[in-house]
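Report on the structure given below.
Let's turn to chain A:
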Amino acid sequence: MNTRNSWQVMSTVFKRELTVAVRRKSDLINPLLFLLMVVTLFPLGVGPGPDVLARIAPGIIWITALLSSLLGLERLFRDDLQDGTLEQLCLSPCPLSLIMLSKIAAHWLLTGLPLIMLSPLLAMLLNLPTSAWLTLMLSLLLGTPLLSAIGAIGAALTAGAQRGGALLSLILIPLFIPLLIFATAAVEAAVVGMPNQGLLAILAALTVLSLTCSPLAVAAAVKVSVN
Partner candidate 1 sequence: MAFSDWQAFIHMGGYGLYVWSAFALSFLILALLTCYTLWTQRRLKRLATQLQQRQQRLAKRRQQEVNTP
Partner candidate 2 sequence: MWRWLHPYAKAEASYRLLSRLLPWFACSAVVTLLISLVWGLAFAPADYQQGDSYRIIYIHVPAAIWSMGAYFGMAIMALIALVWQIRTASWAIAAIAPVGAAMTAIALLTGAIWGKPMWGTWWEWDARLTSELILFFLYVGVLALYFAFDDQKAGAKAAAILAIVGVINLPIIHFSVEWWNTLHQGATITKFGRPSIANDMLWPLLLSILAFALVTATLIIMRLRNEMLFNEIHRPWAQAELGVNPPVAVSQQETR
């Protein structure tokens, strides 16, 4: 199997993911609506005081982003496992981890990117200072690939399990904690006008680490689920 063929397999899987997602539009839109609604809940819950909201906005946006990313994850491998696609992918001569990487990339494109585009709206609703908007989007751009990469591990591990949904969150939330800490810290630093390049660099490092390691774990988990 040479590199060119691997590329071909990867791009085919990538395109297939996109096609499947486009045919099931509600799966794409529902997490975003969930995100929007949860963000609306906060001013109703803690009061609409602009100072309070601006103070907790980075945390709220990141926590809701994290939770909404958990929503669609369950479907990532379950349907493919049930209709036998996953088994076929395992038989492909292309390394399974590369196929999983393209699946992760497609998932990010379908969930992470819309989230980033929605984020200015959320920032506006929560009265986040405009000076921090760019940092918020940058932190989402650097952080959401990690959500997809680590999330794929959880989805692959629970694909064959009996009670998938709650278990998936149970497994994944502790693993997302470092991301949450550094991402919110970066946005908060931007709000108070402190330098935050270091924090964004750490965020980028975490994402690169997760993108390099997680396809291997996902491939191993998929093999467990398929057997």
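On how the list was made: all candidates are chains of the complex that A comes from, given by their letters.
List of remarks:
Following the convention adopted for this analysis, a residue touches a chain if its C-beta (ideal position, glycine included) is under 8 Å from a C-beta of that chain, and two chains touch if they have at least 3 such contacts; residues count from 1.
A quick note: this is a predicted structure, and the numbers were derived from the prediction, not measured.
Shown alone here is chain A; of the other chains of the complex, listed as 1 or 2, the one that touches it is 2. On the side of chain A, the complex with candidate 2 involves touching residues 150, 153, 157-158, 160-163, 167, 170-171, 173-175, 177-178, 181-182, 185, 206, 213, 217, 220-221, 224-225, 227.
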